[in-house]
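Scroll down for the structure; my scribbles are underneath it.
Note that one protein chain of the assembly has been removed; the remaining protein chains are unaltered in position.
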Amino acid sequence: MESSASSFVDPAADTAPLHPDDEKHNSIADRADTRLAREAHVGQRPGTLTIRAGAMAPRLFLLSYDEVSCTEQEYSDYDELWRFFSTHPELRHWIDVRGYNNLPLMERIMQDFDLHPLQMEDVLGDYQRAKVDVFGDNRLFLVSRMTEFTKLLEIDDDQLSIFTGPNYVLTFQDDYNDCLDTVRQRIRSGYSQIKRKPPLYLAYALTDVVLDQYYPTMAAIGDYIERLEDRILQDRPDRRVLGRILRMKKDIIRFRRFVYPEREKIAEILRMPDDIVPDEMKVYFRDCYDHAIQALDLAESYRESVSSLVELFMSNQSNRMNEVMKVLTIISSIFIPLSFVVGLYGMNFQRENPHGGINYLNMPELYSPWGYPILLAILAVIVMFQLLYFYRKGWLTNR
Amino acid sequence: MESSASSFVDPAADTAPLHPDDEKHNSIADRADTRLAREAHVGQRPGTLTIRAGAMAPRLFLLSYDEVSCTEQEYSDYDELWRFFSTHPELRHWIDVRGYNNLPLMERIMQDFDLHPLQMEDVLGDYQRAKVDVFGDNRLFLVSRMTEFTKLLEIDDDQLSIFTGPNYVLTFQDDYNDCLDTVRQRIRSGYSQIKRKPPLYLAYALTDVVLDQYYPTMAAIGDYIERLEDRILQDRPDRRVLGRILRMKKDIIRFRRFVYPEREKIAEILRMPDDIVPDEMKVYFRDCYDHAIQALDLAESYRESVSSLVELFMSNQSNRMNEVMKVLTIISSIFIPLSFVVGLYGMNFQRENPHGGINYLNMPELYSPWGYPILLAILAVIVMFQLLYFYRKGWLTNR
Amino acid sequence: MESSASSFVDPAADTAPLHPDDEKHNSIADRADTRLAREAHVGQRPGTLTIRAGAMAPRLFLLSYDEVSCTEQEYSDYDELWRFFSTHPELRHWIDVRGYNNLPLMERIMQDFDLHPLQMEDVLGDYQRAKVDVFGDNRLFLVSRMTEFTKLLEIDDDQLSIFTGPNYVLTFQDDYNDCLDTVRQRIRSGYSQIKRKPPLYLAYALTDVVLDQYYPTMAAIGDYIERLEDRILQDRPDRRVLGRILRMKKDIIRFRRFVYPEREKIAEILRMPDDIVPDEMKVYFRDCYDHAIQALDLAESYRESVSSLVELFMSNQSNRMNEVMKVLTIISSIFIPLSFVVGLYGMNFQRENPHGGINYLNMPELYSPWGYPILLAILAVIVMFQLLYFYRKGWLTNR
Amino acid sequence: MESSASSFVDPAADTAPLHPDDEKHNSIADRADTRLAREAHVGQRPGTLTIRAGAMAPRLFLLSYDEVSCTEQEYSDYDELWRFFSTHPELRHWIDVRGYNNLPLMERIMQDFDLHPLQMEDVLGDYQRAKVDVFGDNRLFLVSRMTEFTKLLEIDDDQLSIFTGPNYVLTFQDDYNDCLDTVRQRIRSGYSQIKRKPPLYLAYALTDVVLDQYYPTMAAIGDYIERLEDRILQDRPDRRVLGRILRMKKDIIRFRRFVYPEREKIAEILRMPDDIVPDEMKVYFRDCYDHAIQALDLAESYRESVSSLVELFMSNQSNRMNEVMKVLTIISSIFIPLSFVVGLYGMNFQRENPHGGINYLNMPELYSPWGYPILLAILAVIVMFQLLYFYRKGWLTNR
Partner (left out) sequence: MESSASSFVDPAADTAPLHPDDEKHNSIADRADTRLAREAHVGQRPGTLTIRAGAMAPRLFLLSYDEVSCTEQEYSDYDELWRFFSTHPELRHWIDVRGYNNLPLMERIMQDFDLHPLQMEDVLGDYQRAKVDVFGDNRLFLVSRMTEFTKLLEIDDDQLSIFTGPNYVLTFQDDYNDCLDTVRQRIRSGYSQIKRKPPLYLAYALTDVVLDQYYPTMAAIGDYIERLEDRILQDRPDRRVLGRILRMKKDIIRFRRFVYPEREKIAEILRMPDDIVPDEMKVYFRDCYDHAIQALDLAESYRESVSSLVELFMSNQSNRMNEVMKVLTIISSIFIPLSFVVGLYGMNFQRENPHGGINYLNMPELYSPWGYPILLAILAVIVMFQLLYFYRKGWLTNR
């Protein structure tokens, strides 16, 4: 992710299109939201498990560890995984299910680990806000939303569902790739706290890594905002720039909608009684809480930036109108009076009176030997005065 | 509803009128609200039952079930329904009254089922926010608002009033068609939880289906917002588009006003003591609560989208002004100086001095054999420089 | 009130002036507020009774009833009223004082009914937000604000002050006409609940009727908003329309300021202990509470409508500027190039070389027998191309 | 103050400058705030007493009273005051210190009356929000902000600090003139409640008079807003009007900042236990509370008015642009086509073919005896059609 983020600030990219696929992705309306709204299943029995379209086939990973050792394996057969898991109660386990597209398997896992159908529905459903539920005696069900700022310049979000148990943590996610590898590394390494602490600590570590992930997402958003600002200041932003800005505003608001419940979730954990979340663990969650608040502060900050960009865009648009008007005014103001003067001497007033005699008052200038040069000089003086006037108004220099 | 929703995204529809009846329905002022405000009956005795104008004649449905069986019948005679209901206390019943337009019948139902006149007034009245009241010992009176995005591109709302009793649920609604059929299907089918749980579960199922219904409504709104955005980006939006946008904004705010009390209602249910709403049921209502919050999030999201559309519209309007100005400026700037030049050579300065002699300085160009072609060449050069200037300003290419 | 409200929707009225007295009443600054602020008496002893300027002479009405009978009389002499009142403790009484302009009388009433000077100051003062105070053992002092949308298209408000006592209700208001007649009718009629319940029920009924009165006020506002919208869409709104809109916005905010404390007042009543407001009465006040919230919802809704009207007005103003610009651009763009062309052939380049010979290159077109018709044809073609261009830009058809 | 307030509504003043010193006082940035911010003393020992620059020399007033008598004297020597005060414990005293500029004296008063250095710092400091502190056993320290709308059209504010003691009230203020004379009058007069009640009542009376003072301040603001509105509607507002409006907005927000803590202060007093503020006194403070809320409501109302003024100003500015454009468009649209026509007949197509013969098609109109009159008639018809077109668009009549 970092690499893609840093590619946005490549100065050479400034003339690149603002979006890899500029024609298609210009909707302000939040298509993700629309899709979500459309796919909800009306009137279904609550707790009905349905696999959403496009879900991937499940892959099963088991990471088993105690204070000194650590085994890690991917199982193609759930029975094998279950056998290993149930015969090693002395170890701690992280059962990591990636992909949902196997309803019977999901139902078996639900029964084996004693989950509630409504919880399983939250796991498999399209979208669930970050939340925490207590169930059983002191087990926790945690939902986090993982975010990523994609190369399509949109915020992509995936759901991480975490169930804690006496000696295990069970996680579900829809994607094979995730941002949890740093946690795996820490377990594999010899000296991690995760190996010495209860499974809740692992749940905390996973929650924390998701929160940490918000910062590169926001960094990418911040870089993109800067690119948009540069575009506006280049002074030739086309209409699509406004569309991009407004869409970015939408995305930031969406992002805020991910983070805000995260904060509420952690606040709820901090309020839980000692037998569910011991005080020793609350120190860690309080740290998470600080991070969530700072992520919200940043999102708020970017939202303000984007609103300022809209104002800047509008002012720029008005400014370019001003510029167009000035060109028109300068050229018209100079040449329209000149045209009048030359039109004046294009009139056909006659020197010869048809009734005889000379109309001496009819345009004697035309007959003067110096008429034409003097006129040209007068025209030049008029133009110079006008240019001076416009210069002093600053219309010629500052655009 | 889904089918109508999907018809909105038909790409061929993009040039279709934005509204089936474009001339009539363009009010921003919320006529529904106005009507509501106008129809309220001032100073009436509280609890006075009045049937509102346009209400439909009541139809009575009874769905009786126990864990294994299920009978379903429409009764044209309330006495028959009451006889069956009161002689089968071993069954659970869903008495489903659709339409109110029979005051004596309504009063009889009120007495038979021991309802408060103020509750009955809420049932029959025009509009009641979603709410929950406890009455009797542990009976609930629930009001939900059902929504639908109609083909007239407005949000239509109907009221669902639910009373729970020891072995029955009594519902009222004004329309014959509703969105509750999925619940009926689940009861008719053999294995539904509804048949094994107390009537409160049925009340929950009905509340839940209304909440689920909000999602297709919002999907339709989302599609419509996208159509409006496409219209704006087609770059020739007429004034009615803004009217539509503003009306849609109004509708989303109205929608939010339906959902917000729904959330409060469920939060109140979750706070109720165990003897009214048992913990086992609260798990289900907590699920409803999540749905209500997500519906609010979506409404908030669409509201932002619509505000962005207004900004986009305004910017587009300003952009088209810019475009008009550029055409004027380009044409004027090119031809006004040219006109001056040709006017210059239309002057009548005389070569012959009336006092004799030749005014050699008076426009000798006119007498040169190459005067005219040279002038034309000069004019062409002027035009080319101007075109170059405008091109470099980007006025010729980007509109 | 209903009749005046309905007169606003008279379609023929659409070309009528937006205000009966258009020149005078166009202030956005809330003159009512200003007046209020100016009239407050600085530094007076608290509880000093002063009659405000313009108050009317008091009229005293007594409505005495028990479960079966009802006597009603206006007294010109307070002593008579007091004699009847104090000699009939077995009846319930509604002492209805309309108009304040008699300080000694007000002080006597204050002493006879044991009111606090600060309460009496609230009664006689200019403006008091809706509120409830408990005094004595379990007596209530209630203030409501009655509203009316006047023919001057402003919201008029009057204050209704209610004191409850063991067997009476004492009300004060400044106007002779009020909206409480429906309550009087219910008492006069044989079977009203008011006659069977304690005086608090009458206080409730009066509070409820004031709340009900908010709906026609809002209906009138809603109608007026629609008229303003029609005006804007007629496309020739003058500047006064914006003044009206902004004033209406102000009025709606003022209206909201009346309703909001009303809601707080009733919420406070609902929180009162059982010996002051018995549970049986709370059912009724809870109904009031729903009404107050819905009135607030409506006010919020209208406020949004009015904001949308401002946006529509601004867009329309910009649109008319666009239209003006298009006319200018079309006419200038067509005729300025034509003028150049005809100016070109108005030049005086000479065919005869003064040094002898013919300048064949000097404007040979002028000497062609078909010069003029060909030129006219060329001009016509230029015009047609320009019209085609403008037509395809949509400048000719959509305004 | 009233007199200055009423001078603002003098109708003859409408053409007067909006500000007595229009060139200097046009800052939106709140210079008062800036000054405040700049003068704060960084890093000083808390409770360090420093006299701010420009403070006046102290004057000492003592008003001593019991239920029947009242003595009042200004002391130039604090020792004398203290001697009288300490030898008359049977009387109640109001020690009124105006001006601070004598540090040793301030420190002596602090010690004699047993005040905390931090409190004294609040008294002498530049700015302290309204607040209440309890100290000693049941003594109160109250801060109020007195406001005045000055002839410079700004809100001036001074601080009133009140300390209560067992038989005295000690007040500090920086200005010799204040708005407390009405309270002094009430004490001097024979029958005031102040003389019969404990010192807390005097503190209440002083707080109340400051709150009452807010209303004339707001009345003056309201009048000024009306003047600004009239200016805008006179249709020739220069740029300074917007500056004034924005400054007034700033001032109203500043005013709100004075009133809001006042409300909080009184709410805190109402929550105090009975031994500090007895219930009997709370009735009076509750009255204050109502006044503070209404003052906030008014401030909110004026803030809305000022926002509407900004919109009106912007619309007016756009309107004047429209007007300018219409003049340009009408004149250009009429004369540019006419110029083309006359240019057409200024062309020099030759009737005589240089090769002999007559070019009959070359502008035969020029040779017709009715050519010129017919052309003039055609021009007149063109003008009339254009005028009709513009008239029907409403461009000629409504500006």
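For clarity, chains are labelled A, B, C and D in written order, and residue numbers in each chain start from 1.
The rule is simple: a residue touches a chain if its C-beta (ideal position, glycine included) is under 8 Å from a C-beta of that chain, and two chains touch if they have at least 3 such contacts.
Please read these numbers as outputs of a predicted model, since none were measured by experiment.
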Checklist outcome for this item: The listed residue (A:D175, A:E226 or A:E264) that touches the chain absent from the view is A:E226
Item to check | Of A:G125, A:P199, A:P261 or A:G346, the one touching the omitted chain in the full complex | outcome: A:G346
Item to check | Residues of chain D in contact with the chain not shown | outcome: 26-31, 33-34, 36-38, 40-46, 116, 118, 121-122, 127-129, 131, 133, 236, 238-239, 242-243, 246, 249-250, 253-254, 257, 310, 313-314, 317-318, 320-321, 324-325, 327-328, 331-332, 335-336, 338-339, 342-343, 345-348, 351, 358, 363, 365-373, 375
Checklist entry - Residues on chain A that touch the omitted chain in the whole complex? => result 5, 179-183, 186, 192-193, 205, 208-209, 212-213, 215-216, 218-219, 222-223, 225-226, 229, 233, 283-284, 286-287, 290, 293-294, 297-298, 301-302, 304-305, 308-309, 311-312, 314-316, 318-319, 321-322, 325-326, 328-329, 332-333, 336-337, 339-340, 343-344, 346-350, 353-354, 357, 359-363, 394-395, 398
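Methods note: only the chains that are shown with their structure count from here on.
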Item to check | Superposition rotation for chain A onto chain C, Cα-based, multiple of 5° | outcome: 145
Next on the checklist: What's the distance between the Cα centroids of chain B and chain D, rounded to whole Å?
Outcome noted: 42
Checklist outcome for this item: Distance between the CA centroids of chain B and chain C (whole Å) is 26
Checklist outcome for this item: Among all residues of chain A, those touching at least two other chains are 346
Checklist entry - Which word fits how the chains touch one another: line, ring, star, complete or other? => result line
Item to check | Contact pairs between chains, per stated definition | outcome: A-B, B-C, C-D
